[in-house]
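Here's a structure for you.
As you look at this complex, bear in mind that one protein chain is not there, while each of the others sits in place.
So, subunit A:
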Amino acid sequence: MSALLSLRNIWVEYGEKVVLENVSLDIEDRSFVSIIGPSGAGKSSLLRVVLGQEVPTRGKILLDDTPLPPECGPDRGVVFQRYSVFSHLSVRKNVMFGLECAQAPFTARLFGARRRAAQEEAEEMLHAVGLGDAMDLYPSEMSGGMQQRLAIAQALIKRPRILLLDEPFGALDPGIRADMHALITRLWHDYALTVIMVTHDINEAFSLGTRVLTLDKRRHDPHAPHRYGATAVYDLPLDRKEKPADLAADAAQSPGGNVDAATASSPSSITIDKDHNN
């Protein structure tokens, strides 16, 4: 088994409401998995479960064939749509935070040579995400795109096994978003990352991913909509090099490239092997 991350029969339920039902996935090392699906399908729930923020009601998750502890940890990095940088720390200190926590358990601060080393490492990372000129700013002084760059740098400094992104570019304008796509693709290459990204932008899903997953309900009870949960209804591996450009274009037929319930569950022009993973 070469899978880095395995989900085995994951169920997520909130009281009566079944959000995810029986999701099983194997995620390869260095893959870039895009997750799409209608709003409320449970994409964020799935990400929270992988992150360890929530414990699935049933099923288990293995990272490198060992069960994940039910808590967040430095092996899984995350970037949320908002609020994932510390507003009280400067850009440089935001990135140093991860290093300080690991090296100074009690004070969570570094001094002297170790501080300088951490600072250098942080600055190098900030240059890599294009924030070399913004080291001393506070997040409130930066644009949304810069804040997301910072959030990415902050996560990458820990060299996580998996990087989880929940609509990381959802709040950015198209121009900035294109820059961010280039950035994340480059980082994914350079740092040999494994990425799971939730998005509403189907273009983004196809152009960045090596694999696109669609979460949706397979069954629907009109009298009790909470009865059935979503699962991976389409699982489409893409070979990045040979990926036909028009596939992504076709997939993005809905206005603005946003997926909604209708386009997600009946993609007319893509031929997908349904239920690929079952």
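The definition used in the following text is that contacts are C-beta pairs under 8 Å (C-beta built on N, C-alpha and C of every residue); 3 or more make two chains touch, one makes a residue touch a chain; residues count from 1.
Here, contacts and distances are computed from a predicted model.
One chain of the assembly is not displayed; among "Tryptophan synthase alpha chain", "cytochrome-c oxidase", "Fe-S cluster assembly ATPase SufC" or "ABC transporter permease", its UniProt protein name is "ABC transporter permease". Of the listed residues A:101, A:117, A:192 or A:224, the one in contact with the hidden chain in the full complex is A:101. Contact with the chain not shown here comes from a single listed residue; of A:31, A:84, A:194 or A:207, that residue is A:84.
Residue A:155 is the one among A:18, A:155 or A:195 that touches the chain not shown. Listed here are the subunit A residues that touch the chain not shown: 51, 53, 71-74, 76-78, 80, 82-89, 97-98, 100-102, 105-108, 138, 140-141, 151, 154-155, 157-158, 160.
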